[in-house]
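Heads up, one of the protein chains got dropped from this complex, but the rest are sitting where they should.
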Amino acid sequence: MLDIVHQPLLDIHDLTVDFATRRGTVTAVRNIDISVGKGETLGIVGESGSGKSVTSFAVMRILDRAGRIATGSVTFSGIDLRAASDGDMADMRGREMSMIFQNPRAALNPIRKVGHQIEDVLLRHVQAVRANVKEKAIDILKQVRIARPEERYHAYPFELSGGMCQRIVIAIALACKPQLLIADEPTTGLDVTTQKAVMELVVELTHARGMSTILITHDLGLAAAYCDRVVVMQKGEVVETAPSATIFKAPAHAYTRKLMRATPRPGATLRDLLDEERPAPPPIGVQADGRPLLKIANLVKEYPRQGATKSMAHLFRRKASEADAPPFRAVDAISFEIMRGQSVGLVGESGCGKSTTSMMAMRLLDPTSGSIILDGEDIGAIPAHAFAKIPARKRIQMVFQDPTDSLNPRFTAARAIADPILRLGDVRRRDALRTRCEELAQLVGLPRHLLDRFPHQLSGGQKARVGIARAIALHPELVILDEPTAALDVSVQAIVLNLLDELKTRLGMSYLFVSHDLHVVRLLCDHVIVMKSGRIVEEGSAEQVLEAPQDPYTRELIAAIPHPPV
Amino acid sequence: MTALDTTAVEPDARPATGLSATLKHARHVVTGNPITGFSFTLFILLVVCALFGPFLVPYDPLATNTAVALKPPSLHHLMGTDQLGRDLLSRVIVATRLDMAVAVFSVALVFVLGGISGIAAGYFGGWTDRLVGRLSDTIMAFPLFVLAMGIVAALGNTVTNIIIATTIINYPLYVRIARAEANVRRNAGFVQAARLSGNGEIRILLTQILPNILPIMMVQMSLTMGYAILNAAGLSFIGLGVRPPTPEWGIMVAEGAAFIVSGEWWIALFPGLALMLAVFCFNLLGDGLRDIVDPQRRT
Partner (left out) sequence: MRSIVLKRLATAIPSLVGVIVISFLLTRVLPGDTASYFAGPAATPQAIAEVRKQLGLDKSLPEQFARYVVDLAHGDLGNSLTTGQPVVTEIANRLPASGELTLLGLLIALGIAVPLGILAAIREGSWIDHLCRVIVTTGVSLPVFFTGLLLVYLFYFRLGWSPAPLGRLDVFYSAPPQVTGFYLIDSLIARDFETFRAALAQLILPAATLAIFSLAPLARITRGSMLAVMGSDFVRTARASGLTPKTVILTYAFRNAMLPVITTLGMVFSFLLGANVLVEKVFAWPGIGSYAVEALIASDYAPVQGFVLAMALLYVALNLMIDLLYGVIDPRVRLEA
């Protein structure tokens, strides 16, 4: 261990990176020191804007035009990377140090066969010659566990899944056996089971070659699971560096503690995520009384099978008539109930049909068949386009996934919150409306002076609060939460989750919480439904599903979630 | 990712409200960029000429005087005279009104027609989309200037028909933009939220979709003004629409064309320059407007 620290492969000393913007120079990274030993896996953890990606771009010297290294040194294997010529730098990239990125599909050239993209790197760094390059490329595809590599060699990125694309990106990065791999959020956007497979592949390949790895992530759990040492960054500065074993047991810096606390983990309750100790508010309003508020029975949604997506060359062309293939069942005859005052979590990976289900329950989408019964009334029979006008509309509301996308850029926060009241509520007078908006703002913890701001003037957490205020403005009985925290940083997520829980208790609402993250769902829900391929594979109380999962798929899901040691 | 990180580092304190911030930004764009400032001045000049042109000119634009025919620019005739001895400066200034009127009317017309049908197509989809799409596909199947020629030839050689033809050939462009913008917003979170708030589709269209699309359409309007002017001038250059002796830039260039080979350059040059400056002005204004409306999509 000591040996590693004294002979770092990569040594970043006093590094400052500036960006020239229209509003002057912005310092993205300030005087940071980071070193990576030979064979070590270092995690750089931070929330958005912490400068973690900028650091890695600076090391690789691939900052975009506006960015520049202002001070400090970057030494790799004794070579001063700041002083290296562009040519030398290009020689090192890919051969000595390489990088994998977030959003693997976009990281690959869309119109070049993946095999050729691997060959480009091999030929560039003279790891192969024309005669044997194909053979070598296929060999690398095999190493990253691509099934049928000879065939996949000829594939284009759009023909491969996200996980498979990330394997190709890894193949390109490791093709020339570099000494250092920088993985920048390599699994963000991938499903949790895919994430596990990709991370295990990275670990296996880098360990086998004795490589050093820098894992850049916002996810403490991921860093804890795979890194020897962790660097925590905040607002462009390093606040703490420690071996992962110690950092999770005894975080030294207040920010690290806050991050640690905010990360959902087994055994923690919602309130454990917050900084300060806060007593649970006394429950008022409705308790679960055994009557189902919402009953969904045999719900089915079918879509006609479609060809590949339209290309931009054919914006105006209609697709040829659909083939006679049987329709695709996005939701396949599912049934469940939500009791009054209950929170039900709907969990599954992308494409499992959970969002389709919530959109149907929300009555924004018409089911193919089946019934949606709200308090005894079959609202599934009312077409979605007519639903806006009926009284039941008030009773079900929704909090959307992306707080930015869910607010009209030309409406102020107050206008957004007032909209449902104006349309469906009973408050009409201007001042009364304003008072009501202020009450709601207070309820969701949005400072009153922010009510007159436009969405682009609010932070992500503030926008989320506006969205929640709008959803509860009409005193709905059921609120559907569609991944309400997926776009938020973990510390903001902790606050928003607590807020939602508090509101539920105070206002006596029921929740249908749609999420991909079992740990987050567990925090908020008493009952959990696990979906896969349009069907329910397991259902039960949150504890039961998480502690003693019956279905193998649920077990796989739970096992795949990385979390920091408790 | 770098861009994202930088913006996140920037302070989020922008207490100004939307409108005043936009105005401030607009002033910054107009004054901060000399080219936009220049085009704005040019625009004012064009408007003045269009409104008050006939009262400003030194000579009657139609008065012939063979005694001074084909005179190069001089102090008496700043832009020279044409083959009938008419003062070119007066003709160029007076022509502004007609050229601008054709462009303004056709662009306003296509803005309304193309905007409405494009937004409806993008928002409602289904048969509306198919109908509007088919219509603009059919127009797009023709080379646009050639179609305009055909339309004016068929409908009759008048200024009104030039306006109609220019409207028709610009239609697909407006439809495409409005359709695309409406389509991406059709199921945006804030539109879904408006449905949950009990808004009907028409109200959503008017309060949620339209205000977000209008600025983009306005930019397009400025950009197509130039194209509309060029198109109308092109048609009159080949003898469609405006008839002599009406002063109009396109026809004046056509009249001057015959004299270019014998060296009387001024007859074609000045109306041509006026035409070019007007188009130039609207293109620059369009770029400036785009900077105001959408700072990200700069070129």
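Labels A and B are assigned to the chains in the order they are written; within every chain, residues are numbered from 1.
To be clear about the criterion, contacts are C-beta pairs under 8 Å (C-beta built on N, C-alpha and C of every residue); 3 or more make two chains touch, one makes a residue touch a chain.
Being a predicted model, the structure only gives us computed values, none of them experimental.
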Item checked: Contact with the hidden chain (one of B:Phe40, B:Tyr59, B:Phe105 or B:Phe237) -> B:Phe237
Notebook entry, point to check: Of A:Arg30, A:Lys52 or A:His125, which residue touches the hidden chain?
Noted result: A:His125
Next item on the list: Identify the residues of chain B touching the omitted chain, counting contacts across the whole complex.
Entry: 134, 137-138, 140-151, 153-156, 226, 230, 233-234, 237-240, 250, 253-254, 256-257, 260-263, 265, 268-269, 272, 275-277, 279-280, 283-284, 287, 299
Margin query: Take the complete complex as the reference. Which residues in chain A touch the chain that isn't displayed?
Written below: 60, 62, 64-65, 90-95, 98-99, 101, 103, 106-112, 120-121, 124-125, 156, 158-159, 169, 172-173, 175, 307-308, 311-314, 317, 320
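Methods note: only the chains that are shown with their structure count from here on.
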Margin query: Suppose each chain is reduced to the average of its Cα coordinates; what separation in Å results between chain A and chain B?
Written below: 44
Margin query: Considering only the defined contacts, which chain B positions touch chain A in the complex?
Written below: 1-6, 8-10, 12, 14-15, 17-18, 130, 133, 136-137, 140, 176, 180, 188-190, 192-201, 208, 211-212
Next item on the list: Using the touch definition up top, name the residues of chain A that touch chain B in the complex.
Entry: 19, 21, 23, 26-28, 48-51, 53-54, 57, 63-64, 66-67, 101-102, 184, 235-236, 315-316, 318, 362, 364, 385, 387-389, 393-394, 396-398, 400-402, 405-412, 416, 419-420, 422-424, 452-454, 456-457, 459, 467, 470-471
